[in-house]
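With one protein chain held back, the other chains of the complex are shown just where they sit.
A, B and C label the chains in the order they appear, each numbered from 1.
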Amino acid sequence: MQPNREQRLWMYEHMLVSRYFEETIEKIYLEGKTPAFNMANGPIPGEMHLSNGQEPCAVGVCAHLNAGDIVTSTHRPHHVAIAKGVDLDRMAAEIFGKKTGLSGGRGGHMHIFDPAVNFSCSGIIAQGMAPAVGAALSRKMSNREGVAVAFLGEGAANQGAFHESLNLAAVWELPVVFVIEDNSWGISVPKADATAVPRNDVRAAAYGMPGVYVTDNDPFAIFDAAGEAIARARAGGGPTLIEIETWRLAGHFMGDAEGYRPKGEKDALFAKDPIPRMRERLIAAGDLTAGDDAALAAKARARVDTAIAFARESDYPAAEEALERVFA
Amino acid sequence: MQPNREQRLWMYEHMLVSRYFEETIEKIYLEGKTPAFNMANGPIPGEMHLSNGQEPCAVGVCAHLNAGDIVTSTHRPHHVAIAKGVDLDRMAAEIFGKKTGLSGGRGGHMHIFDPAVNFSCSGIIAQGMAPAVGAALSRKMSNREGVAVAFLGEGAANQGAFHESLNLAAVWELPVVFVIEDNSWGISVPKADATAVPRNDVRAAAYGMPGVYVTDNDPFAIFDAAGEAIARARAGGGPTLIEIETWRLAGHFMGDAEGYRPKGEKDALFAKDPIPRMRERLIAAGDLTAGDDAALAAKARARVDTAIAFARESDYPAAEEALERVFA
Amino acid sequence: MNDKVSVTNERRLTIARAMAEAIAQEMRVDERVFVMGEDIGTLGGVFGNTRGLVEEFGKLRVRDTPISETGFIGAAVGAASDGMRPVVELMFVDFFGVCMDAIYNLMAKNTYFSGGSVKVPLVLMTSTGGGYSDAGQHSQCLYGTFAHLPGMKVVSPSNAYDAKGMMTAAIRDENPVIFMYHKGLQGMGWLGTEPGATVNVPEESYEVPFGKAAVVREGTDVTIVGLAMGVHNALKAADLLAKKGVSAEVVDLRTLVPLDRDTVFNSVKKTGRLIVVDEDYHSFGVSGEIIASVCERDVSVLKAAPRRVAYPDVPIPFSRPMEQFCLPNPDKIVAAFDSIAGA
Partner (left out) sequence: MNDKVSVTNERRLTIARAMAEAIAQEMRVDERVFVMGEDIGTLGGVFGNTRGLVEEFGKLRVRDTPISETGFIGAAVGAASDGMRPVVELMFVDFFGVCMDAIYNLMAKNTYFSGGSVKVPLVLMTSTGGGYSDAGQHSQCLYGTFAHLPGMKVVSPSNAYDAKGMMTAAIRDENPVIFMYHKGLQGMGWLGTEPGATVNVPEESYEVPFGKAAVVREGTDVTIVGLAMGVHNALKAADLLAKKGVSAEVVDLRTLVPLDRDTVFNSVKKTGRLIVVDEDYHSFGVSGEIIASVCERDVSVLKAAPRRVAYPDVPIPFSRPMEQFCLPNPDKIVAAFDSIAGA
């Protein structure tokens, strides 16, 4: 399954928005945190896990989804949220802890919820998976359309919730797709030290479901694999497991000195940064001129800037609001 | 790998002891529980999970183990404990809640611990698995001999601990063997409704370890598969997953009306009860005469009777002992 | 049984049947309600509280699950957020250790994390309690463990009337509710049965609201506060105390979250003495909270030191003499009163 031109451009544009968003967050995150780096300071306090390099996973999968479909994501959620169509202004405001944020500032960057597009995430490894299974069950039981996609990291594939979620989805033949973003690191631990098999797609066999591995962080190959899996799910054909080779261009979180990374690894990854690669590919294919590209980039930047401005300008919640919304 | 005559007779004898033990417990369990069945009453209160029919799994595996090897078992532990050489008197006394019991009455039938032969169990599904992995790690790290075997039911193979334990054992190449007793039921839920694949041996591939399925509850086939796996573990070849087709001839626990079982299923299972089958096989092979058999049976019965008498005659712990042994 | 016996008929039900009836009635009127858990279909629940449901509603709405608590409770969170109203069983509360993240970090917090835009109307029913020699992984109450963590309502009925009304309220609640039922009160003969739990239950639907403790016996000399089985121990102790001329008031908390501190405080204000009965572990749990709640409001209402009759801080032993020694009982409550009677 290959994306048409419109889809190709949609994917590229969302990759651009995602990257600009992360680059902007990265800069702002450092505000107020120098010279002594203290996470608690600055306009964006707390942990920050950036998705630079992993954009292909988000756009290749979400290109097949509509607002009614469900996505659950992880502690590293921005690129997926953007591709899923989460309200960017309110997401930015949430990351800043503002009252106008998606959760009024209660959640922050690891707890992005936008029910309008059925997006959510959780900061506990692999724990977003079972809720995706349950949302798929909900659709199947109530005969409502919709596919659920659970994103996870390759490190999460060794957590018990992974096993239970895949088995349950398979036993009940639910419309859910599991997408592993294999950036080969779980914080400082390389995949080979944590996972008994080189590729997690082989684990699909343990649940009698199809398993696919996509190499080289390739947006079109991801589009292809995800398209098939999502179509199968929509048609009642049950779950699929997809693992995608992708690249973590940033540290695990902001402030990570990355001393554990082998010399040269990051240079090699930057050399195949998916954004310029995609740009060249689209230009080569005649989808895009340099002028189009500049326009798209400007549009993406403007979109991000608007969101960031909204976030910056919004008020903080009143302190006492902390006590509200515990119960519906 | 085939058992020699001594091993064959050892296996048969331990099957007999196990079966007599369970039959005796079954009778005593009902004492004081009629006419109105109340679990709290009688000389053996609480839940009681019998292993009738599953004896081949225990003897086929434990025939390869010595006292220094580690076994962890489940809520249904008696047959395995007996084959592992747990002190039968003190195990019986524990099941009766007596002061002379292995744990002075604190544990009961789901918490049999006999460090002299490195046996333990847990009542929480699949939770005995990781401790087996850890014991194997302990041996490997300290260069002490020993293989660990974790027993579990087929229902347990859908619990997260299963996945994490197998992956960890494989990543660290530990001397541990995982043995699934597939009696096809998890209480009232048939395997097919709970497990996405017909046979769990395929799950071994998810960890890059060998997987074997043994059909027909056959003690010699079990001996063969376990022998190979344990030898590999001892030789530093890492973990193996074995699933064994076995039969739950009793209810899930005492008092289970088993209304959920298809008509005829139990009759069919009783028709292939592994004890008489083993007897016939040994007689046919010339390992055993009818006279030898009667003698073995009498010996097994006597062993069980002694243990039960010990348990019956022992005192209950003083009530206040409840407060002791929380900490070492 | 004061305010709650506005019953319109004389039908007596066990808690198990009352729970099943409440679930069935809600399933009839609300197709979003479904049930899942281990052995809750054909078997009808190990403790009888889903009997008859699969026969009436079929296997699609009454789903036996694999032994995958993290999987199916997490799935229930996803289904509830997507518009369904799952009623889920965790067979024994003792098993919370294999699935607590789905419960306390997702189910309980997603409403807050989402700023209220996501609702998680989910009932997690789970059995508690010992007394029948099921040892240390199958006999715990863990009331305090759940009540301590924010974002979930925590309730536990002492009788079938409350059980039905609280289950109905739980299913209709827009929030997650932990519905803890004590095995010894279920009315399943094989677990022993506290007769006081089997009471008249109306056929029609009704709710017993959360956050309202019940004064189940009025008295003037001491307030005995309990929950679930504790209430029956308290009532029996009150009978014994009455024979000695002591008038005990018994408060059935019914819900721990929300906690009706007012009713407890007002009772202690009247009686001047407080005994808390709790089958959960002694320290850092329910008994400490109840005592602290009274003292911090006005310590001068206490004529004597408050007392607790709780499970000691030891794992639950199997052997009957040891287990019975540890469990709260009416005599211990009477002894607790005797120790403060002089004041």
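We adopt the following convention: a contact is a pair of C-beta atoms (placed from the backbone, for glycine too) under 8 Å apart; a residue touches a chain by one contact, two chains touch by 3 or more.
Predicted model only: the values in this text are computed from it and were never measured.
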Checklist outcome for this item: Going by the whole complex, the chain not shown touches A, B, C
Checklist outcome for this item: Missing-chain contact, candidates B:44, B:58, B:171 or B:254, resolves to B:171
Checklist outcome for this item: Which of A:7, A:118 or A:159 touches the missing chain? It is A:159
Checklist outcome for this item: Filtering C:215, C:240, C:295 or C:341 for touch with the omitted chain leaves C:295
Checklist outcome for this item: From A:131, A:186, A:211 or A:274, the answer for touching the chain not displayed is A:186
Checklist entry - Pick from B:104, B:155, B:186 or B:274: which residue touches the chain that isn't shown? => result B:104
Checklist outcome for this item: Residues of chain A touching the missing chain are 36-40, 45-47, 94, 97-98, 101, 104-111, 122-127, 155-156, 158-161, 186-189, 193-195, 255, 259-260, 316-323, 326
Checklist outcome for this item: Hidden partner sits against chain B at residues 70, 72, 101-107, 111, 113-115, 118, 120, 122, 124, 127, 129-139, 141-142, 148, 160-161, 163-165, 167-168, 171-172, 324-328
Next on the checklist: Need a quick check: the contact residues on chain C for the chain that isn't drawn.
Outcome noted: 70, 94-105, 108-109, 112-113, 135-137, 144-145, 147-151, 256-257, 259, 281, 283-289, 291-293, 295-299, 302, 304-308, 313-315, 317
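Keep this in mind: only the chains that are shown with their structure count from here on.
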Item to check | Chain of greatest Cα-centre distance to chain A | outcome: B
Checklist outcome for this item: Expressed in whole Å, how far the mean CA point of chain B lies from that of chain C is 35
Checklist entry - If you average the Cα atoms of chain A and of chain C to get two centres, how far apart are those centres in Å? => result 41
Checklist entry - Hey, what residues on chain C touch two or more of the other chains? => result 65-66, 68, 70-71, 98
Checklist entry - Which chain A residues sit where two or more other chains touch them? => result 160-161, 164, 167, 171
